[in-house]
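Removed: one protein chain of the complex. Kept in place: all other protein chains.
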């Protein structure tokens, strides 16, 4: 059985495991106040070309989202995102549990368009009932999105201009950031993201770490007031914090973070090409490690005995939406077998 | 200036003011534990033909909604309603402030269709990611709706059947209930509402009271566990609670509650007929005291000097969505003048 | 039966009822945007000698407390108060329901001492674990306190100095403010309170109104950002807001607010003197309308048939803590009868 269900089926990239083994007996203070976290912060600042970036580590994506949103919003504010946004759908109401409404707008290919946002914010502030409504206090986007698409540099620039026009911070969820940075045709760099957002996080869990996300408040913007207390309050403070430091230190040394992304994207593109060649239809044009495609029932049934992949609901009678996902652990041989099977459909 | 902006522009119906004056020097225990509240509860039970109804009084609609929703839901649950539902739009995030997501579904003429609900609940429970999603824990509807439409008896029966199929309580927001009960062609009685919902509230603020809503937990269903503490916690406990008792006692004596509704509906129907005769177009077919119509700019401009009404946003260049609202305080003469002006457009 | 249980047993002071009757048919916009509210705000600014005060109206004390606390605190902050503080004991967790901890300190005679606060804040900020603790974000006091005592001007000055030293806002709950302003020997004026706090509220419900509290943000301090949305979100927005305006307009015209307080205090002092003469022991030295005294069982039993008063728990076998409360509605004859009965014990 070759598995393409998700990008977090295995443990960690061998280099990370090695680093954890090597440092296992070191004694460090807890809660991310150790020297590994300090070095990892510095490496991330360098990768972002932002010496004034403030970097915090948490263990998972929901933690990152909840901490950032809770830190940025006042009680009367909500968080804007597209209807398909992770925080609106698959976090069990974690944002609402902190008292804030998710203000969902229509997206296009999983992305929030600058015009949609502009028009929403313009009408909101023009509405006579504004006082009785949840005030949009920040904007959440993800890139890659939940369906694998990525923002171009010009799209992000346009979005950030709207945010600045309305003085509302922009937050980018980068759970799978490396796959976006290394996507085919992507023109958006980590440095760009740092310049075009107020906060973002660099995902580790889905990019080769055991767990861990690095939250970056950009360019000394001061939005991270008491953020360590916010982290503690939202169950996101890791006692043995240096585990996060060691992992990000490793990911940002010698280009490992990009290497993992590039490897997975390459595998995903091969799968994409095979499906395209077979005449299948994609949910959206994803240049990243998540490939969402519609498969006829017969195709799906033929692949299921030998390959594991997500099958997201029954689209009508005869067609299924499936997801193939690659990661650092995906081998060429495994992809070869899948492609051969697709060609044989 | 004749005013049709809303149904809460004046104080209270004279009979209510009279009752408040008459009882002003009585001494009563606080927090709705007095004899007026007791009598009002009994009168409401009788009006609902439900001896086991548990009745509570709060001062306003947001209070009623927040208390009921907070009482019915567990932390991992959300409240289903239509996108245009009051709790989803105009309560400043009061529901989310209690930690619960509003799960918004498409409505039709402001109403939730039984099929929409059935299909949503069916897919929710079939979804493999259910554990990562907010569980629908109750259903909120309003009747009359935010745009003046009402549920028919068969619509409510169908909806309640779906709720019972999925063992999820149904809550009806009756801020303007009297206008629905007394709507032209409405076949839904208070007794029906009691039989076809688990909780509902009978609005007073918009039906002639100074303030006040009566929350009814139907047929001894036990959903009101510790509800008085819930009321206190959500800022909805009135110290001089007997003010609520006196008002509802008055509304439910001698048919005043229905009388007020019937009076306002009759006035609204006259306005509706005049607008229809003029060839105007309604937002939806409202048989109640709120009339939403599209008016050409010229019509709107002609009426504005002499009549006050809500003008809800600019629909394109040349047409406006306006609301005419009637109440116990709307006089025949005032309506006469408005109709004459419409005819003269 | 003469009743001394509480100061909200009756309706409203006759002048308020009269004003409500007189204005009943006026048509006003809702939600405190009407001309009565505007005038009441101006009268309160004048009474506080503070032209830059921002004044908001809500219906009850829990509403005032929750709205102010929610508006002032960030998610990682809590509200300091004494253990016996109303928000810590008798509001059903309304503050915690907004996500904030009440940080309870020891009080003295119901009051927070400047030294207690200074020492707490000093150690908090010196603690190495501060990041893992709830940050004190504001201070709550009440005057008169829950047991009837009042802050002197010098006590409030000392407290405010500590607050300013630690840059933390001070909020004063004035549910019974008039009884404090008119207390025997009190040297604290409304103007002082305005100068020595950042926010306070002037209680109406317990001082002759049907309901209503006026929240004052002092001296244009800007702490009331989006406060109307905060009010709506916490179920505290009154639809017929002008009811609040009319009541406070009346209370602050012709000295009625002080007149009510002075009347009730005078009655309370007569009761106090009688109990003292009888050799009874007070819980604390209360110069206001709430008199808490320990009564031997025999005394209590002798008074109960003819007088209503609160009996707060059984203090041992033979002594009870009771409360006698006076208000605008307490008559001289009623007090005469109580005093005669006390003397006859």
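So that you can tell them apart, the chains are marked A, B and C in the order they are listed, and the count of residues begins at 1 in each.
Everything below uses one rule, namely that a residue touches a chain if its C-beta (ideal position, glycine included) is under 8 Å from a C-beta of that chain, and two chains touch if they have at least 3 such contacts.
Bear in mind the structure is a predicted one, so any value in this text is a computation, not a measurement.
Remark: the omitted chain is touched by one listed residue; of A:62, A:116, A:218 or A:326 this is A:62.
The missing chain, though absent from the display, is touched by one residue of C:93, C:220 or C:255; that residue is C:93. Touch with the chain that is not drawn comes from one residue among A:159, A:196 or A:210, which is A:210.
In the complete complex, the hidden chain is touched by one of B:42, B:153 or B:228, namely B:228. Set against the missing chain, the residues A:73, A:237 or A:251 yield one that touches it, A:237. For chain B, the residues in touch with the chain missing from this view are 31, 70-71, 74-76, 98-99, 131-133, 135, 225-226, 228-230, 232-233, 237.
By the touch criterion stated above, the residues of chain C touching the omitted chain are 75-76, 78, 89-93, 96-102, 123, 126-127, 129, 131-134, 313.
Taking the whole complex into account, chain A touches the unshown chain at residues 3, 5-6, 8-12, 14, 17, 20-21, 23-30, 59-63, 66, 91-94, 97-98, 205-206, 210-211, 229-230, 232-240, 243, 329.
The rule we apply is simple: only the chains that are shown with their structure count from here on.
For this structure, the chains sharing the highest number of C-beta contacts are B-C.
Compare each chain's C-alpha centroid with the centroid of every protein C-alpha atom shown, and the nearest one belongs to B. Each chain gets one centre point, the mean of its Cα atoms, and the points for chain B and chain C are 34 Å apart. As a whole-number value, the distance joining the C-alpha centres of chain A and chain B reads 42 Å.
Chain geometry summary: the mean Cα position of chain A and that of chain C are 50 Å apart.
Multi-chain contact residues of chain B (touching two or more other chains): 91-93, 97-98.
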